[in-house]
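As you look at this complex, bear in mind that one protein chain is not there, while each of the others sits in place.
This part shows subunit A:
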Amino acid sequence: MGKLRPRFLAPMLAAVALTVGVAACGGDGGTGTGTAASGAPAEKIKLTVALFSDFHYAPLYEEFKKTHPNVEIVERRAQFNDHHTNLITQLATGAGAADVVAVEGGYVGAFTPTPDKFHNLKDYGLDKRQSEYLDWKWQLGVSNDGSALLGLGTDVGGLAMCYRPDLFEKAGLPTARDEVSALWPTWDQYIETGKKFVAAKVEGAKFTDGPGEHFRAMVEQAPVGYYDEQYNVIAGTNPEVRKAYDMGVRIVDEGLSAKLAAFTPPWNTGIAKGTFATMVCPAWKTGTIKDQNPGEGAWDIAAVPGGGGNQGGTHLMLPKQGKHPKEAAELIDLLTSKESQIKLFKEASALPSLPALYDDPAVSEFVNPYFGNAPIGKIFTDAAKALKPQKVGPKAGDILKAFGDGLQRVEQGKQNPEEAWAQALKDVDRVK
C-alpha cells in the first residue's frame, strides 16, 4: 500500500506538466450534478476508484453500499508507476480519471500545486477530520497555496532501521532490539557503531547497503528539505541537505557501505544473503525483505537514528472530472475512518495515519514473527508520530535522485565529494 519506488521512472514528471498546465484543461468540470444527486436517491451512480495495488477495500465498499444503495463501485488497478503517470495524463487531457484516485506520498507533491484539477474536500465538510490526523500527513494533502484540501490520508510508512542480529553478534555488538536502538539515537552514533562493526572485520559483510536511503531519511527528518515554505528549490543552500550529504560521504569514507543501490537485483540478493547488516526501513520494506526470503528472524527491526521519519503512505483524492463528488467524498470519508483504518491494519498491515489508533492494542501490541516478534506496530507508529511536517515540492523525487547519484559516484570512486556535490547541484538546476 505505501510502497514507494523513488528511483524509478521520473516520479515527479507530473510537476512540470501540471504546474505549467494549470489552466490547460481546467474547464467546467461536472460540479452541478454532485449536489443535485442528494435530492434524488433513486438515481443510479457509478463511482470508479483507481488504486495501484490491492488496498483490501472490498469489504468497506460493501459497508458503503448499505448506506448508499444506489451507488455502484468499480475498482481499477494499475502498476505503481503507470498508475501515477496515467493520472497525470488524465488530468492534463481532461478525461479518463477515476472518481477517487490514490496518490502515493512520493507523488503527492506533484499534484498539490494544481488545486483546480481536484475537488476541494472542504466543500464537502471533510476539513472536520483534521484533528484526527497526524499533522504532517494532513498537511501533505493540502494544496500548496493552502486554499484547498485535496486529499485524505490513508496509511503512513513509519521509518525504522532493519538490522541482522547474526552479523551484529559476530561483530560483538548487542543484538536485542532495544539495545540496538540505544546504540544510535543520532546519525553520528550510527556511524560510530558502523566503525565498530568495521573494526570487528566480519567476513563478507558491510555495515549497510549504501548511503542513498540514509541521506533521504536525514533530509526528510529536517524541518526544511529541498523546498522552502514558498516551494522554491533551496536544495543547494539548505545546510540540512549538505549535512545529510556529508553523512552519506562519511558512510562511504568509513567503509560502511556494501555499494548496493536500493531496489536493484543485487541489493535484493544482498538482503537474502546478508551482505550488509543494516538498512533504512520504512514499514512496507518488511514486505520487501520477506519477499527475498532471508529466513525467519534473519532481520530484526530497531528505531531509526535522528528521531522518527516516514517514507510513503497514500492519499485519496477526487479529480475535478468526477461527476459525483459528494458521494465520492462520503466514500473516502468512510475508507479513511478510524474503524476502517484499524480494519486495514489488521487485514493488510497498513499503518494508520490517525494517532488515536496508535494506543489501540491491535496496533501497539502487534508483533511480527518473521522479524523476531518485533513490535512493528509500536516501532513504526513511534517513528510516524515523531516526524515534523516538511514542504514537499513537485520534483522532490528528481532532486533526491540527483543527490543519490552523486553519493554513488563518490562511492564508486568516480569523483571526490566536492565534484559529486557540484554535479548534483547542476543536475538539480536541470530539474527545476
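The criterion applied here is as follows: a residue touches a chain if its C-beta (ideal position, glycine included) is under 8 Å from a C-beta of that chain, and two chains touch if they have at least 3 such contacts; residues count from 1.
In the analysis below, contacts and distances are computed from a predicted model.
Taken from the listed names "Small ribosomal subunit protein bS6", "2-oxoglutarate oxidoreductase, beta subunit", "Cellobiose transport system permease protein" or "M56 family metallopeptidase", the protein name that UniProt assigns to the chain not shown is "Cellobiose transport system permease protein". Contact with the chain that does not appear here is found for just one residue of A:196, A:242 or A:414, A:414.
Check A:141, A:270 or A:393 against the missing chain and you find that the one touching it is A:270.
Mapped onto subunit A, the interface with the missing chain covers residues 7-10, 13, 16-18, 20-21, 23-24, 92, 259, 261, 263-266, 269-270, 273, 275, 401, 404-406, 408-409, 412, 414-415, 431.
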